[in-house]
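Removed from the display is one protein chain of the complex; every other protein chain stays in position.
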Amino acid sequence: MDKLYFASDYQEGAHPAILQRLTETNLEKSEGYGTDAFCASAREKIRRACRCPEAEVRFLVGGTQTNATVIDSLLRSYQGVLAAETGHISTHEAGAIEFGGHKVLTLPHQFGKISADDLRDYCRSFWSDGNHDHMVMPGMVYLSQPTEYGTLYSRAELEAIRQVCNDYRLALYVDGARLAYALACPENDVSLSDLARLCDVFYIGGTKCGALFGEAVVIPDPGLIPHFFTIVKQHGALLAKGRLLGLQFDTLFTDDLYLQIGRNAIAAADAIREALRAMGCSLAFPAPTNQVFLCLEDGALARLDEQVVYSFWEKPDEGHTVIRLASSWATNAGETDQLIRVLTQIISAP
Amino acid sequence: MDKLYFASDYQEGAHPAILQRLTETNLEKSEGYGTDAFCASAREKIRRACRCPEAEVRFLVGGTQTNATVIDSLLRSYQGVLAAETGHISTHEAGAIEFGGHKVLTLPHQFGKISADDLRDYCRSFWSDGNHDHMVMPGMVYLSQPTEYGTLYSRAELEAIRQVCNDYRLALYVDGARLAYALACPENDVSLSDLARLCDVFYIGGTKCGALFGEAVVIPDPGLIPHFFTIVKQHGALLAKGRLLGLQFDTLFTDDLYLQIGRNAIAAADAIREALRAMGCSLAFPAPTNQVFLCLEDGALARLDEQVVYSFWEKPDEGHTVIRLASSWATNAGETDQLIRVLTQIISAP
Amino acid sequence: MDKLYFASDYQEGAHPAILQRLTETNLEKSEGYGTDAFCASAREKIRRACRCPEAEVRFLVGGTQTNATVIDSLLRSYQGVLAAETGHISTHEAGAIEFGGHKVLTLPHQFGKISADDLRDYCRSFWSDGNHDHMVMPGMVYLSQPTEYGTLYSRAELEAIRQVCNDYRLALYVDGARLAYALACPENDVSLSDLARLCDVFYIGGTKCGALFGEAVVIPDPGLIPHFFTIVKQHGALLAKGRLLGLQFDTLFTDDLYLQIGRNAIAAADAIREALRAMGCSLAFPAPTNQVFLCLEDGALARLDEQVVYSFWEKPDEGHTVIRLASSWATNAGETDQLIRVLTQIISAP
Partner (left out) sequence: MDKLYFASDYQEGAHPAILQRLTETNLEKSEGYGTDAFCASAREKIRRACRCPEAEVRFLVGGTQTNATVIDSLLRSYQGVLAAETGHISTHEAGAIEFGGHKVLTLPHQFGKISADDLRDYCRSFWSDGNHDHMVMPGMVYLSQPTEYGTLYSRAELEAIRQVCNDYRLALYVDGARLAYALACPENDVSLSDLARLCDVFYIGGTKCGALFGEAVVIPDPGLIPHFFTIVKQHGALLAKGRLLGLQFDTLFTDDLYLQIGRNAIAAADAIREALRAMGCSLAFPAPTNQVFLCLEDGALARLDEQVVYSFWEKPDEGHTVIRLASSWATNAGETDQLIRVLTQIISAP
């Protein structure tokens, strides 16, 4: 295929160190379901990186699966999960949360982020509503860092949201599908240990951040979810060869690889953003991470389509489309340069 | 208690004819689960009233139960139900639809009503979204007639919505919890036979319209939902003494009682509305049926509270509250007059 | 209809005192959803009858609904409910428990009863199984008193089961759909206060015991199930006119009516049993309450069919059928005599 692929950050395989170790250890025998030595080592490294020596760490396969499993395990049947109306669980998980019996209670967003104020208003309004016993009780908050729009919560914003969670007894859960791209972003001031301090549960994304697949769920308070192993099994989310997940996360958390692996993607996205700005093309959302959103007139989009694989995002009106271009840990400088050349041609064309 | 009750239309028991027949037939023996002669007779009368001689008619106990059961039976697991964001299933059923595994997909509303245009836009946007296979597919539409805001769909509006349902293969379901108050309203132009012609399923409300309890589900195409009896049982919605439901609906559909039973409530609500307008007090929503919504300053509300039982509706801002006053088939003229006197005092007070 | 009805104990309406009070109070206005004065009074009387002044008491409409709601509220997602393989939830609730996401873990039965020993073996075997983290954890026990076979647990048997529940941290729930027929049975030594002492939750059946409909859920430890009201609503089990339930149970618990209402049924069933034994016809199960089970050759059954409405129970082999004859609080002596005459003819016929 000769097109340029900027559709997503899960187009390639894994960091070469992962494939090398998979190959080297291929015929080693290990116990199943995450009880092996690779998982034990990965857990220990993640605990250290999060400065949370007691944390429970579990490895699951994919993001939707992880969200559904964690959310089901944190909520009682009569509770729902608060999320931005643009949150992944609100829009692109095919009803996986509802399949588990829970309502997604949506909040307004600004470029994918919810605010502590809106969250507080929702809770205050719920609890002061004379009919709230007939309504779905908010039981937890779902955030993504970075968000689906590529934006970041600041540490201060997360602390403010945590405060509301404390006031209204909500669990706080952060979806870190693209967490490496937050951690590598110069604008970011939220560390792994901040997440461990502020969240009830969060996950460190592997699939989009250098692994073949896999997400590491961190539960800072290890007694929080009894029988989580069985819950994972019940959700069809328990990998028989758990070792595969352990090995990948062990590699990603050796020598701080996870903290660095996103840098290349940020550099590529920054270059694309800068070039677009130089062409006078305004970006659709102010996203500092590895996703670039731009709005194209449909004629320009048709020309782009011939040379670039991108993601559809939304149609603001007839005649225009917002698209996403995503870089990854594996994007190389040549591809980025080529993409910029294509964009320049297209956007400056009459 | 000496307060005036205008909180809802389910404060009293049943039309006296129902209690009389219950008493007369109390020791008659009949088969269970709706297989008795009372149910057979009620079904026949409802079919005739709907001019739909083939319709399947089933009797359930309450509204939330009926909505959850019907919606589960019409949707496949990957589908959701479209409803106004103010619809009863969206707000006041404690997540009963999600408990069954389905997402409520919300549409904007005007005074509780959705429009055919918004419905069409939603469907067009869904099917043209490049990611729609990752999203909850709209599978049916939920409406209420009258709506939760007391407003009415016109026949033309329902026909336009039906047209969108045809175009996008959506089932159309109408919640008629308060249907008697629509049928008795001079503004209404939607008959039972219109509903039977336009809906895939609708229910005729008993609980709020003269019965002790009970809702009659009408499925104009009798082959539409195989094994509905078992689905009802599975939802805990099958009444052992089904005869009780049959007897009540048989009574309500004898001599057109159901078509007339709402008139008294409309007259009472009209009198209240007229009095409020005469005081210069504007109504919160333009509702022509048995629910009156008004916005009161909190001081006035506190005074009302001493004399009247009403329903909290919403808080538009600090200092004001929208409340609901509902009349019923059993409201008597003396109560209405008294309420108007109380309102006059409170609203004209400094 | 001229046939004799002995198919079930829910063929008639309600005790006349209930209908009389319904009629007298029909136009009284009351608040909805069980917050009214009738419910408050009924709760108080039930607490007194159970000698459990702190108990939480809730009124639901029917048995399957009550079982599904209580079981969902007591279990975590990874837990199942232990029940006799003949238990109502195991067989005749159309999958209502599984609809809520829970497995029914079945135990062997003797005439509908489980034993403390079998229960202990199951739990011991589960917890000693090396794979138990991949299995459904037993979280509670479901019993019925009387059972579906009309048999009774003795107080000693219930205490032994309670002991196992304590040892393995299981909640104990008793389905009392026909509880009045246990309480009225001379063989019974389990009182309401025994149930309150031994169970985490139990329900006092109304539908089959003199009410039009309704079941009273008793939770002796009132903090056990937070937000039970909302759970009930979510299950479609919240009756708008909750007053109807309160009034019925208030009547049933006035002057010990509930303790006496089953006596007539026991007398009738005893007469039938005695007559059958006198004819040399052996009973299918040793049931001392209001249900009589007998096995008939299919030719005899065809003759019975012409004169008596009975319940199909099971087919032990080609050529024979076990049927159930049930008496109720409303069965009169004339009917019982007639039934015995019919049985005599049929069974003594060549």
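For the reader, a short list of remarks on this structure follows.
By letter and in written order, the chains are A, B and C; residue numbering begins at 1 in each of them.
Here is the rule we go by: a contact is a pair of C-beta atoms (placed from the backbone, for glycine too) under 8 Å apart; a residue touches a chain by one contact, two chains touch by 3 or more.
None of the values given here were measured: they were computed from a predicted structure.
The residue touching the chain not shown here, chosen from C:17, C:37, C:135 or C:342, is C:135. Set against the missing chain, the residues C:6, C:59, C:99 or C:153 yield one that touches it, C:99.
The hidden chain makes contact, of the residues B:134, B:277 or B:341, with B:134. Shown as candidates are C:125, C:154 or C:345; the residue that touches the absent chain is C:125. Checked against the full complex, the one of A:16, A:130, A:299 or A:316 touching the unshown chain is A:16.
Checked against the full complex, the one of A:81, A:94 or A:141 touching the unshown chain is A:94. For chain C, the list of residues touching the undisplayed chain reads 77-78, 80, 91-95, 98-99, 101-104, 125, 128-131, 133-136, 311-312, 314-315. Looking at chain B, the residues touching the absent chain are 72-73, 76-78, 101, 133-135, 137, 226-227, 229-231, 233-234. If you put the missing chain back, the residues of chain A touching it would be 1, 5, 7-8, 10-14, 16, 19, 22-23, 25-32, 61-69, 93-96, 99-100, 207-208, 212-213, 230-231, 233-241, 244, 309, 330.
Simple rule for what comes next: only the chains that are shown with their structure count from here on.
If you sketch which chains touch which, every chain touches every other chain without exception. Centre-to-centre separation of chain B and chain C, using mean CA positions: 33 Å.
Here the spacing of chain A and chain B, counted between their Cα centres, is 42 Å.
For the pair chain A and chain C, the distance between C-alpha centroids works out to 50 Å.
Each of residues 93-95, 99 in chain B touches at least two other chains.
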